[in-house]
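Every protein chain of the complex appears in place save one, which is left out.
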Amino acid sequence: MITENNQAKQTRENAVLENVVIRFVGDSGDGMQLTGTQFSDTSAMFGNDVATFPNYPSEIRAPQGSLYGVSGFQVHIGSVNITSPGDSVDVLVAMNPAALKTNIDALKAGQMCIVDTDEFNKKNFEKAHYDTNPLEDGSLENYKLIQVSMTSLTREALSGMGLDNKAVTRSKNMFALGMVYFIFNRSMDHTIEFFEKKFKSKPELVEANIKVLKAGYYYAETMEIISTTYQIAPAKMRPGTYRIINGNTATAWGLLAAANNSGLELFLGSYPITPATDILHELTKHINFGIKTFQAEDEIAGITSSIGAAFAGSLAITTTSGPGLALKGEAIGLAMMMELPLVIIDVQRGGPSTGLPTKTEQSDLMQALYGRNGESPVIVIAASTPENSFDYAYEACKLALEHMTPVILLTDGYIANGSAPWKIKKTSELPSITPRIAKAGTTYNPYDRDEKTLARVLAIPGTPGMEHRIGGLEKDKKTGNISYAPENHEYMVNIRAEKVKRVQDYIPAIRSEFQEEGDLLVVGWGGTYGSLSAAVSQINNEGYKVGHMHLNHINPLPKNVAETMKKFKKIVVCELNKGQMANVLRMNFPEFQYLQYSKVQGLPFTTFELTERFKQLI
Amino acid sequence: MITENNQAKQTRENAVLENVVIRFVGDSGDGMQLTGTQFSDTSAMFGNDVATFPNYPSEIRAPQGSLYGVSGFQVHIGSVNITSPGDSVDVLVAMNPAALKTNIDALKAGQMCIVDTDEFNKKNFEKAHYDTNPLEDGSLENYKLIQVSMTSLTREALSGMGLDNKAVTRSKNMFALGMVYFIFNRSMDHTIEFFEKKFKSKPELVEANIKVLKAGYYYAETMEIISTTYQIAPAKMRPGTYRIINGNTATAWGLLAAANNSGLELFLGSYPITPATDILHELTKHINFGIKTFQAEDEIAGITSSIGAAFAGSLAITTTSGPGLALKGEAIGLAMMMELPLVIIDVQRGGPSTGLPTKTEQSDLMQALYGRNGESPVIVIAASTPENSFDYAYEACKLALEHMTPVILLTDGYIANGSAPWKIKKTSELPSITPRIAKAGTTYNPYDRDEKTLARVLAIPGTPGMEHRIGGLEKDKKTGNISYAPENHEYMVNIRAEKVKRVQDYIPAIRSEFQEEGDLLVVGWGGTYGSLSAAVSQINNEGYKVGHMHLNHINPLPKNVAETMKKFKKIVVCELNKGQMANVLRMNFPEFQYLQYSKVQGLPFTTFELTERFKQLI
Amino acid sequence: METKYTFKDFQTDQEVRWCPGCDDYVVLRAVQKALPEMGRKKEDFAFISGIGCSSRFPYYVETYGMHTIHGRATAIATGVKLANPNLSVWVATGDGDAMAIGGNHFIHLLRRNINIKIILFNNEIYGLTKGQFSPTSLIGQKTKSSPYGNTQPPFNPGELAIGSSARFFARIGGNVPKEQTDLFIEADKFKGTALIEVLQNCVIFNDGCFTHYTDKEVKDDKQIYLEHGKPMIFGKERNKGLVLKGLKLEVVTVGENGVTEADILIHDAKESDPTLHLMLARLHYPLATGIIRSVEEPTFEEREETLYNKVKETSKYKTVDDLFFAGEIYEVK
Partner (left out) sequence: METKYTFKDFQTDQEVRWCPGCDDYVVLRAVQKALPEMGRKKEDFAFISGIGCSSRFPYYVETYGMHTIHGRATAIATGVKLANPNLSVWVATGDGDAMAIGGNHFIHLLRRNINIKIILFNNEIYGLTKGQFSPTSLIGQKTKSSPYGNTQPPFNPGELAIGSSARFFARIGGNVPKEQTDLFIEADKFKGTALIEVLQNCVIFNDGCFTHYTDKEVKDDKQIYLEHGKPMIFGKERNKGLVLKGLKLEVVTVGENGVTEADILIHDAKESDPTLHLMLARLHYPLATGIIRSVEEPTFEEREETLYNKVKETSKYKTVDDLFFAGEIYEVK
């Protein structure tokens, strides 16, 4: 939201803003992802808090100019705490008519819309299903329309360099970026360095990109089309070393840190699936750390190879998304029954079935809790921001190894692809991980348990004197041998549940943010943290007394959930599904009444819709 | 429970009983299943109400005489309504020491225990881990012990027939059966006819079996070892034609009836798994009805081939048990998304993982409701007795075809293998089934819906003019084409849920049996009907006011569940799992308090443990 | 049918959404041209696919179709065909869809010999998920999931298929629409499971992986297009041929070293012994295309039909009610 503190400087206005949302949109081939990333990186390095949200088409390469081929990247920067990429947009950069059409509704009235007029031609109007030229038919009169012949200006900037048309088209995004850098008083240095590194061996490309970038910058500076520039001061962030990180990378790195700190080799068995595949890609890059990634023939082989690796003493991981989790159900049951440590990561996407694979949703919660035969509780936790995906990936490993059980970590497409500043953690700063591995020379019973955690001990094959067999049939509580005895079965079902339940003693208490008591408690879980927090923050600013309790630990729930909820008059559970967490709470704390706010559109919540709803409810 | 109305007749006492529980136990090779079946069939034909419970080892052929190789068959017959095979036993027939050892605890004090003394030798004591001869060490003094040299007597009966030792051993079960027939005043005719038919081409086997049967009968009659014989009068049953049927056969036949009445070809895609395989076996026998059974390479191919068949216009079925259901999750989601009719039958067994495959449990309820990605509600129903498995299999088909959705039918190992009298239904007596199939010549939109049910219409490939494509991606509510539009997705998620919800209008209201209001409502679902009904009946006889609400429709629940529950002071949900139905009720009716009684031992409830618990709770 | 269909009759109203330049367009057009030649009604086809770029295929063919879940197209098609044997059932599947996650259903379909046609879009990559190696990717191939080079030796689809008892196997370049159309028509005529491997270029993630075989320039020299009953001759000059030396195929030049056309092997696609077909499927120079194997045997559905007729004839039960009331029944009055 732009709150202008007008401070006329030079001939142009220079407004100071607290935060601003910029969206770059264009054809898939227009390089919008790169443009957005450059802008957010530059802003982060400048000291802003940042959140980003990429949004690309599900087609690999949709036809040029088509509506469904539009690719977008939204950046939210601020001098204040930024928790979400923001709902509505302050500056829209639209590289063609299709991009304009599909994104203009997000732009706030009166705000800046920058277009490449060269692309506004008949052919593209047709593809975008525009009957008239939107730049001329008055439909944009509520916006500050800035018309620039970016393509021609880019061509001009590159003239004489002997580059072909394709290269020109490819770099016009830098013209746009240059303009935006000027508008926001940003330095071009970071992007210049970026190109110098990226195209080290192709100096003509470095030169071309920098030329165009600067051309855009100077064009905006020189021409009288930009009436206001903006200043967003650095945010107050905890001192330290930062980097911008997306959720999938953070997850992968959390796993790397856990492998490092547990002293185990990491083994990832996985089968590619959107939006989880990037975790596999990222880990595979780092086999130099002695980790092993195995792209299996399917999801079942992904998880079962990991089960094998867990038995053999690795930190075993499998990654997937909804449909893949469905396929892994039987094997999760096996790992649960054998009481092996195993981390299953589900980057949730729009369902059911193939659903909306490139969109976000939180509809795998019940599946994570119950998607397998028999009584088979496992630990379920959820990350809630791109950057804390690191922490929860790390914690998932710690809990699996220390409590000897599968752990399901839920993230989602939104935080997996979104990015934010991460205050880098050194591995030495992280809590220790102590895998439960039997030492050679002691006596070994596979189902002997730790008194407190009830976790059993693993004897790694190769350890002399500890040869043993485990399996999926019910086993005797003492010897671990197959047992069909009725009471033994009941005992084992109970103790496996109790083991998971006791993890409550090893997870932090929950707290309600903003208010510890009040009229309404907003309950959320997982990837909606940013949206909910922004909305609750705003509504508190408006004078309401609303708390925000955000769950990262789902099975077991933190011990003090009921206590926390008790202090509010009403509770509303907000989630990107039809009320799955609300039902989990009903099962666990039937004594409360739960209101629900559900959204199932493949999209995150917006602050506007949330605050409106909260006001209705209070 | 034996309530003796002593009525001395002839020299022997002849007591009239209301009901009696007989258990035949012996080695896997001893033919106990046949013996029990003969006894229950004969009793049923005599007019008794009957319930049976077979219990065999999980090994194919366990070593002779071993404890884990004992095979048993329990028969409960009565002149009164019999709902369960009974907990404790009135007459135990134990063919060897291992059988005695593993079953004696079930025999009521003072009741009859018949043993084959020929098998009580040192070798067998060792195998059964008996230190002393139980027939002599006084451990059986609380029972009416009847010692018979069955093996020798059988050998004698067959002497001169030139049969080998194996044949002798194989027919000694008939000696025991003959004795039991005498004790209960039963005619041998049915069994004689049975052998005449079974061994039509091997007259020497017919002769041998009949000889031994009669030898047993006359031995009991002649020797002074049987002091009392019993009379169990015919039960008051609704007039009609009956047969004894087990749950799996009843399920298979319900499907046959549905195929017949829907006018569709039945297609079963399945992969063998205990205890569901017999449904495949049974249907495969009847391909003459134009049905198709397809033993697939795995569970996934089982269900997906059925999905193909559903698309092609068949009544499509897949059968499995817990671990197999886990594997089918992704495909159920697809069928749900494509809105195809499909019946998934899960014969539940002990879990988790491979668990206790030959034992019963009700722990797949949550999996049936939630075991797949995304928001994907399907209809879930459960059969509750061997004989009504016919009705619910039939209803599953009807609902699937008329509401265009997958239907999961839950049964369990207990009712699948148990048997009871079934008043045979003619197909013409059953409700009609009207599949929603588009007629050639009309206009067709794959996602047009019926106003009331919201069910779409199927156009069967081969129908001219209705060519169309469906799939697992979200689809436009009008055209059925792929759609990524946010509001459309939410609309479709809602309408798919609403379609399932509206099935409430097509299922019967629930009622509480025994009492419509009172101190305690016992809530059960699925295969525990018999045990719960017996217990509630008994406790009401003892003067308590307890109702029994048994759910066969789980998603959606009947409309009047809350209304029914409201009339009781307390509610206890009894189930063979850790409280899954209790949680379903908490989600649906959070306004009630639910007590729980769970048992997870691979065994059904006993009347004793239930009534004790109910009394504690009231 | 009165008027003959044209390829337009098999076009749908859906915008085709593959990348510009993708070979999938070629196959689509070839199929749309082949279908009218099959003498079937438009409504008597069913196209079934899994998930992948190529699996979008059914949306673009104006007949019945299903775009299902990853890897299961062959199993779903099995159900369609068994339930409705009158349909001409086609599977469109990628190398990942068919041979990674779908490997099991793929080999079992081939084993059972159900009359289904499989078009295997082999681009040696996972296209839809943006470029990971597949079970046909080469050792050393750099992809998103093998940044340092792939370490998994590939399947040869022809060998795997024939090892699974495939009775019809053909291979064809992705850029030869005319030959593709011919092959699809031949596959339709074949009674049984038919597998057609298309060497499909993915311009985005694996561009040029088949160029050394399929490029116009080299095609005639690097491929041999097999035709049943014809000599195994290839080359721009049509002067190269294959001969058998012991258990190895060798390339010879007609006219050199006394080799005449009569020495060249005659292709017998119908030989039931697969030995030579396997040798051809394995060959790298030249790469064998066309119909390598085509051996008819009873199909699974024919065996089932025979059994049904036999059982029906001898069955005691004419109706389901007969069954219910047969055997051990008794009356309660």
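Order as written gives the chain letters A, B and C; numbering starts at 1 within each chain.
Heads up, the rule we're going with is that contacts are C-beta pairs under 8 Å (C-beta built on N, C-alpha and C of every residue); 3 or more make two chains touch, one makes a residue touch a chain.
Predicted model, so just to flag it, every value in this text is computed and none were measured.
The chain not displayed here makes contact, within the full complex, with A, B, C. Of the candidate positions A:Met174, A:Ile307, A:Leu410 or A:Leu521, contact with the hidden chain is made by A:Ile307.
The chain not shown here is touched by just one of C:Gln14, C:Gln152 or C:Thr211, and that residue is C:Gln152. When the missing chain is restored to the complex, the residue among A:Gly178, A:Gly472, A:Gly524 or A:Gly547 that touches it is A:Gly472.
When the full complex is taken into account, the listed residue touching the unshown chain is A:Lys426, out of A:Lys122, A:Lys166 or A:Lys426.
Check B:Thr284, B:Thr427 or B:Gln596 against the missing chain and you find that the one touching it is B:Thr284.
Although one chain is hidden here, its contacts on chain B can still be listed: residues 59-63, 66, 68, 271-274, 277, 280-281, 284-285, 287, 293, 295, 297-299, 323, 353-354.
Listed by residue number, the positions of chain C touching the unshown chain are 101, 103-104, 107-108, 111-113, 135, 139, 148-149, 151-156, 159-165, 244, 247-248, 273-276, 278-279, 297, 300, 303-304, 307, 310-311. Interface residues of chain A with the unshown chain, by the touch rule above, are 41, 44-45, 47, 234, 237-244, 253, 256-257, 259-260, 265, 267, 269, 286-290, 292, 294, 296-298, 300-301, 304-314, 316, 330-331, 334, 338, 423-428, 459-473, 481-482.
Operating definition for what follows: only the chains that are shown with their structure count from here on.
Of the two chain pairs examined here, B-C and A-C, it is B-C that is joined by more C-beta pairs in contact.
One finds 48 Å separating the Cα centroids of chain A and chain B. Centre-to-centre spacing of chain B and chain C amounts to 45 Å, using the average Cα coordinate of each chain. Looking at chain A, one finds that residues 68, 323, 353-354 touch two or more other chains.
Counting partner chains per residue, chain C shows two or more touched chains at residues 51, 69.
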